[in-house]
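Shown here: the complex without one of its protein chains, the others still in place.
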Amino acid sequence: MGLIEGIFEPGLIVTSVDWVLNWSRQRSIFPMTFGIACCAIEMMAAGAARFDLDRFGAGAFRATPRQADLMIVAGTVTCKMAERLRRLWEQMAEPRFVIAMGACAISGGPYHLHAYHVVKGVDQIVPVDVYIPGCPPRPEALIEGLLRLQDKISTRTIAKQAQG
Amino acid sequence: MYYFRNICQAIRTVAAGLRVTLPYHFARTVVVQYPEVEPTVQGRYRGFHAYQIERCIGCEACAKACPVGCIHVGKSGPRKMDKSRDLAVGGALTEYQIDYNTCLFCGLCTEVCPTACLRMGSLHDSSCYRRQDLVVDFVRLAKEGRRTLLPIWLAKANLPGWAARVRDYWRNLDRDRREWMARADDPRYCGELAQAAVPPPAAPPAASRPQEGAA
Partner (left out) sequence: MNSTEIIQLLQQQQGPALAAAVADGLHPHVVVPADRLMAVATVLRTDWRLRFDLLRCISAIDWPAKNTIELSYDLLATARGHSFAVKVLLDRANPRVESLRGIWPAAEWHEREAFDLMGVTFLHHPDLRRILLPEDWVGHPLRKDYQYPTEYQGLQLNP
């Protein structure tokens, strides 16, 4: 939730402003470099020339949470990392989004059954917007997840929401 | 003396390494036009499973082989193979769930399948907004007449004419491999693929991939 969200009465102007806001947000996603295991290799590939996340306006990986909108959790989140991940997420500016990329981030993946030290799903720590299955997901799958995130962003509004 | 020999050796080894990598430096980068053009993968690619319910005998060998235990099989009675018709008969399968939250796409489940009804498909993308959406019940899919998940890029296939022409250009670039892909999805060849040692048949099959027509 951003500062200006949920305070206006719905109407024609609000809808147009929504459209402009969402349009610009969708097409200028700044992901944070949060590669923590093998999935990060695919994330780098997706950002590089062959798959080119820049075609969707999301190619500029920021190295600091304060400049980023999107955290792509690419890899295994250990218990020790969980605390850091939560802190980085809290440092990101609103509106912020999280993509859980790969089986590890979604549910622990290979470490799902027999591991003492891996968080079984990053959604226990931060709210996740899009889950991308795979081990690792192909770069195309990451792009697909990004497009899905753009779809989600396009439904946001600054109008008052019905309570519930 | 060693000093100069070291320098020579360094230059020689760097040159040897660059002979491999330097051509890539001058090669044209071909950007994968992903959402418009579906990606090309090899026949051996391990994507989302393709599952033939008619030939599954519900033996749960796959569920036991899975290293993360993400396959759940439910059946109302024992099933067995009818050799003459190549179909499984007996009790009905009530559920065949694969939890793609944890699946590693390792292919161990397909290797142990005695009837080769479970294979790794060529579909690679299925992101979603909720975790429970990733638990796929193949019995439910089979009721809708599908063996695998619907590829998502199908939904984005509604393109204006000029864009479709561009897409077709890109598609034609790797048509050969695409035909091999289509064969990997063709049920008539899955027995051969399961044996894995059989080389791909030379002539492309007459029927093209159904999804290609839909796109």
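In order of appearance the chains are A and B, and numbering begins at 1 in each one.
Assume a contact is a pair of C-beta atoms (placed from the backbone, for glycine too) under 8 Å apart; a residue touches a chain by one contact, two chains touch by 3 or more.
Bear in mind that the values here come from a model prediction, so they are computed numbers and not experimental data.
Looking at the complete complex, one finds that the omitted chain is in touch with A. If you put the hidden chain back, the residue from A:31, A:108 or A:136 that touches it is A:108.
Within the whole complex, the absent chain has one touching residue among A:46, A:72, A:104 or A:119, and that is A:119. Residues of chain A that touch the chain left out of view are 79-80, 82-83, 107-108, 112-113, 116-121, 124-125.
In this section, only the chains that are shown with their structure count from here on.
In this assembly, the C-alpha centroid of chain A lies 26 Å from the C-alpha centroid of chain B. Listed in rising order, the residues of chain A touching chain B in the complex are 49-52, 55, 103, 106-110, 112-113, 121, 123, 129-135, 137-141, 143-145, 147-148, 152. Every residue of chain B that touches chain A in the complex is listed here, in rising order: 29-32, 34-35, 39, 67-70, 100-106, 124-131, 133-134, 152-153.
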